[in-house]
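Of the protein chains in this complex, one is absent; all others appear in place.
The first chain written gets the first letter, and so on, giving A, B and C; residue counts start at 1 in each chain.
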């Protein structure tokens, strides 16, 4: 027999998905999101989360990074230390692709709240690229790429 | 030598305080609180947290409880299952005293945010007592009783 | 776009696998396993783990269960409360199939140690079925079924 990681039973999927977002805050976050969505529009919530993400990045500055690979490592160190997954940065022709893997904020909430929750990651990456001197480049609103809290963004003019 | 639990070195205090609020959400919560306090007054934040607490309790209903002791046990089960500490309910002459021990929301935030954060517990207890048929009784705004996230509230007319 | 849970990137796989076994004990368990395998044979280790599993089950007795479904629920309650996954019990013609999903002991160790580590689950299930009055039925040594710590056992004469 040769078990592979991608053969996921329904039970394993449910368990892993559950584990991703710490049991201490799952209930609180869901109640918070329910309150938020009643009071604010999706656009307002995305902007709110963007500002929270900027504050998070400001509180976790990366230090000087000489290369894209350095930057990816420092960002991943911050995320890993908080069990927030990791990031892959890929330079493409006209833009930089930012792929975040396994953000617990995205899996801890109902699917309908994933869209505006992405604002948190967008804001954090924007602040980190600003601090790295990326000047006028903007992180575009991202989109989810799997149900494990992964999402992709692009950085361009 | 007879080690006692209350002899706490500075390092132990720091470590235990840190452990109380899961490492996955500490940074997020602090960024969220910073954003909140810039946008809203303390009273508005306490009311917001009250509503979030009510939603949390509604999502974790306790089932029928015959006695105060039952109620205390069911509430504590909810809190324990989420590593949110425990509660003691004490019937006093004119009121019921509600003592919550070790709420991670209170220790995960800066001291200046503890006051409005208490609204979450106040809202949760209010909703649970409403559901238990406490009718017109109100949970009064609580106050912190130690630096480990404990707080006391009272339920009265 | 429609993200599905089974589309797992390499990074997501690594992160989820990592999350399964608590960061506090990963290093300790790996050092313990390395010491164990130098001192004892695989058979001795499986037997040691079997006895540890029996002790775990004795310390977490299930209470009276009227049906197989009750038994499955009570066992799963114990596992879930410890973030140890869940179990499915399926009555087959000549045996009962016991499928454990997502045991962190199996993912926290190197692959070469999975075989004897299964002894822990085997011992726990044996003790629980003994306590449930399964009399002379034996839990056979199990085998892993995926790389997320799942394994299947059978209970028969």
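Criterion: a contact is a pair of C-beta atoms (placed from the backbone, for glycine too) under 8 Å apart; a residue touches a chain by one contact, two chains touch by 3 or more.
Small disclaimer: the values here were computed from a predicted structure and weren't measured.
Asker: Thinking of the complex as a whole, which visible chains are touched by the chain that is not shown?
Answerer: Looking at the entire complex, the absent chain's contacts are B, C.
Asker: Could you tell me which of C:84, C:125 or C:153 touches the chain that is not displayed?
Answerer: Answer from the full complex: C:84 touches the omitted chain.
Asker: Of the residues listed, B:30, B:86 or B:154, which one is in contact with the missing chain?
Answerer: B:86
Asker: Out of B:46, B:74, B:101 or B:127, which is the one that touches the chain we can't see?
Answerer: That would be B:101, which touches the missing chain.
Asker: Tell me where the left-out chain touches subunit C, residue by residue.
Answerer: Per the touch rule, subunit C residues meeting the hidden chain are 21-28, 30-32, 34-35, 48, 51-53, 55-56, 59-60, 81-84, 104-105, 120.
Asker: Name, in rising order, the residues on subunit B that touch the hidden chain in the full complex.
Answerer: Residues of subunit B in contact with the hidden chain: 1, 3-9, 11-13, 15-17, 19-20, 23, 83, 85-86, 88, 101-102, 143-148, 150.
We take it that only the chains that are shown with their structure count from here on.
Asker: Treating touching as the only link between chains, describe the layout with one word: line, ring, star, complete or other.
Answerer: Chain contacts: open path, no cycle.
Asker: Hey, how far is the Cα centre of subunit A from the one of subunit B, in Å?
Answerer: 29
Asker: Let me have the rounded angstrom distance from the C-alpha centre of subunit B over to the C-alpha centre of subunit C, please.
Answerer: One centre to the other, that is 35 Å.
Asker: Got the subunit B residues that touch at least 2 other chains?
Answerer: Within subunit B, the residues that touch at least two other chains are 81.
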